[in-house]
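Accompanying notes for the structure given below.
One protein chain is absent from this view; the other protein chains keep their places.
Per-chain residue numbering starts at 1, and chain names A and B are given in the order in which the chains are listed.
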Amino acid sequence: MDRNQAIVGVSVNPFETRWTKPGQMTFLPNGFTSVSELAAQIIKDTPRCEILGEHGVGKSSLLRALQSQLEQQSISNHLAYACGEFPHDGPPLKFAEVKLLLQESDVLFVDGFEKLSWWTRRRIIRYAEKHAHSLIITCHQTQRLPSLVQLAATETLVLKLVHSLQQAQQVEQVVSASDVRELYQRFGNNVRELLFACYDLYEQRTRQKTSSL
Amino acid sequence: MQFDPLISIRLDLADRAYQSGDILECEYQIDAVESDEMHSVEAAVLWYTSGKGDEDQGIHYYQRETRKSRHLDQPDLRALTHFATTLPNSPFSYEGTNLKIQWCVRVRILVQRDGQTLREYIHDQGFQLQRVPLLQS
Partner (left out) sequence: MNLPSGVASWLLGIVILSFVGFGIQGLVTGLLGSRVGDGLRFSLTQNAHRFDLTQKSKAARRLPNVPIIDTLLMSPGSTQPWRLPVTTGKSIEIMSVIAFFATWTVVSLFLVAYSINQYRASNHSGWSWWLPTLSLLPSIGFAVWSGRMLARELKNQINIDPLIVEVSHQPIYPGQTIDVAISQGGALYVRSLRLFLVCEEVTSYHQGTDVRTETLEILREQLFVQRRFEITSKAPLAETFTVTIPQDAMHSFQSNFNYLQWRIVSVGRYREYGEIRRGFSLVVHPPIEDVDDTNISSGDAHAV
C-alpha cells in the first residue's frame, strides 16, 4: 500500500505506533539474514519452518519482505494473521480457512501462529506435512518446526532501526545513537519497549525545543 | 518505467482550518494513470488517532465509485470530482503527548495495470477541525 500524507502543521513523532506496529517497519537485515537468501531457500525447499523472535524484532516485517520477494518471482503466496490483521485481536483463524489457503497458494505465511489453539496448530502442521505444503510461521516460542531464522535485536540493528524511523519521517535525529545505546542496555531484546521509550524521548525533546523558541 | 498514479486533493480553505458546522468542499483528480486502468475511487473525510496507542478511526463522510457506477456521460474515474460535507461537532483536532487526533480527506484508488495485480494508492490531505494545542499544566 502506498500512502502519501500532507498533514497540516502537526508535528510527527517518528516512533508513533502507526510507524512501528508489526509489519510497518522495513525489515533490516542484521548481518547474517538476507531476505533474498531466505526467499531462495523457501522456493527451493518448500519448507515448513518457523521464524522465532521476541516482540518487535521484525518477524512481521520479515514476512512482508519475503512475501514481496516471492511476488516478484511470481510465486503465489498468502500472508494470514492468526488473530486478525489489525489490531491483532480479531477472531482466531480456523483450520478450514488455513487448509483452503494452503491449497490455494504455493507458500502460506502465518503471523502469530502461537495465538491459535494447540489443537489447531497441530492440525495445521500435520496437514501441511502430509500434503507437502509450504508453511512459514512466526512465533515467540518454538513450535518444534525447523528454524528458518531466529531474529534477535542487536545493538547495531536497533541503531539502524531508530535512525531509519527518523529518516523516513524526514525529521531531525532527535534520538541520538548514544540515547539508543543507553536504552538498549535497559531494554535489551525488547524492541517494543525500546521504541516506546524513544517515543517519550522524542516527544519530550521536541516540546522542550518548541517552548524554548 | 511507469509512474505511480498522482492523486491531487484541493480543499476550499487555503489554511485548512475549519470549525464545527463549516461546509468542507473538496475536489480531487487522478493523473499519471490510464482511464481503463482505474478500477475504483473512494473518497472519505475521517479522523484518526496517532501516538502511543493503537490507531482509532472515525469516518464522517464516504463515497465510492467504480467503473460501473459512474455516470454514463462521464465514465472517467480520473476526472476532477467535487463533494461537500458539513463537518461534525467532534472530535476536535488535538495534539497531545501520547494521543493526537487528526482529520483528513483521504482518496484511495485501486489500479490494475497490464499483467499486474490490483494495487491501491492512498493520498491524504490533512486539515484542522478547531485544533486544540497541548495543555500546559
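Note that in this section a contact is a pair of C-beta atoms (placed from the backbone, for glycine too) under 8 Å apart; a residue touches a chain by one contact, two chains touch by 3 or more.
Since the structure is predicted, the reported quantities are computational estimates derived from the model, not experimental observations.
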Considering the complete assembly, the absent chain touches shown chains A, B
For chain B, which residues lie in contact with the unshown chain of the complex?
20-21, 23, 27, 42-44, 49, 51-56, 58-65, 71, 74, 76, 79-86, 88-92, 94, 96-99, 101, 130, 132-135, 137
In the complete complex, which positions of chain A touch the hidden chain?
17, 21-22, 55, 82-90, 112, 115, 140, 192
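Everything below uses one rule, namely that only the chains that are shown with their structure count from here on.
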Centroid distance [mean C-alpha coordinates] between chain B and chain A, Å
28
Considering the complex alone, what residue numbers of chain A touch chain B?
1-11, 13, 16-18, 21, 86-87, 196, 199, 203, 207
For the chain B and chain A complex, residues of the former touching the latter
4, 7, 16-17, 50-55, 93, 95, 97-98, 100, 102, 104, 119-128, 131, 134
